[in-house]
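A protein chain is absent from this complex, but the other protein chains hold their places.
Then we have chain A:
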Amino acid sequence: MSSTLTERDHDGVPTTGGDAVVRTRGLTKKFRSGQVAVDGIDLEVPRGAVYGFLGPNGSGKTTTIRMLLGLVQPTSGEALVLGGAMPRSAVAVLPRVGALVEGPAFQPYLTGRRNLDRLDAVDMTADPRTSKARIGAALERVGLSAAAAKPYRNYSLGMKQRLGLAAALLRPRDLLILDEPTNGLDPQGTREVRHLIRELAEDGASVLVSSHLLAEIDQVCTHVGVMSRGKLLVQGERDVVTSGGRQSGERVVITTLRDHVDGARRVLARLAGVDPSSASEAASVEDADHLGDGAVTVTATLGGASLSDVAPALVAADVLVLGIGTDRPSLEDVFVELTGEGFDVAR
């Protein structure tokens, strides 16, 4: 897997990803119940990445995150966070890691500000003189200043989530590990979190963010990893993963009439270098008949062909072209393809 940073640093010399902020080898957690929640995963979050950590309910995301934070002892395998082995190096490494694990949790009868003050007091390395300023800045950053004096128990779900993020931002961080950071936020709040993640990444922090709201992750992440039943099915740069391993995930979308579908398929298959007999598998057809004109869209991967070749080839083959465009496969498509469509939790 290539991290652009590493490639530049090492001038083309292949590396084993020495610059990862999170790296695990065969990380496994078997709970006493016998449940193998995480099954030998090799996670790799390159420095500077925004890593989308995906997976259906119960796939082991939170358990992995708990091991990364030293809360849960791995059954086997190892986890390096910012170069320190967890859980042994927790106290050395975690001051540089901001975390949100499985929703926010604070003392209900303390105000938001007092709760942050308490967390800061627990930190043996925090400077008490700057405490007030840092707490104020963190509250400001998540838009919670106005509600800082309310008891936590009176917070709305979104306000609680924001306070959790504020706690993660009490100090400058090199790595943020955010488990479902947008859970319970309104659309405005969700946008703000996305914005915040981008901002943090621009400031040089790496981010590991788990979510099952794929559209959200899709918009911010540079890398993704997909978990299912405790296994890491795939990980890598977002575009590489969504294109199923090819560098370009670009797909062409043609709008035509139903009668021309077969012709369009043949042309697209030829361009992409796919055997014409399997043309119907290479391209997917979807009804786009919104106006009663019998329009359909044909979507196919471009392969090595250039987009500019598509229209002339279609015209030459007498295929009627109502529209032509491109489309990146969404993370959701990949996710569903990898983990299955079923709604039920896996186990």
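Note that in this section a residue touches a chain if its C-beta (ideal position, glycine included) is under 8 Å from a C-beta of that chain, and two chains touch if they have at least 3 such contacts; residues count from 1.
Everything below uses one rule, namely that contacts and distances are computed from a predicted model.
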- [ ] Determine which name in "Putative ABC transporter integral membrane protein", "Multiple sugar transport system permease protein", "Acyl-CoA dehydrogenase" or "Glycolate oxidase" the UniProt entry assigns to the undisplayed chain of the complex.
- [x] "Putative ABC transporter integral membrane protein"
TODO: Out of A:Ala126, A:Leu257, A:Ala295 or A:Val321, point to the residue that touches the absent chain in the complete complex.
DONE: A:Ala126
Task: Selected residue (touches chain absent from view) among A:Gly204, A:Gly273, A:Gly323 or A:Gly340 - done: A:Gly204
- [ ] Quick one: say which of A:Gly70, A:Gly112, A:Gly158 or A:Gly189 touches the chain that got left out.
- [x] A:Gly70
- [ ] By the contact definition given up top, give the residues of chain A that touch the hidden chain.
- [x] 6, 9-10, 15, 18-19, 47, 66, 69-73, 80, 82-85, 87-97, 99, 101-103, 105-110, 117-119, 121-128, 167, 172, 174, 204
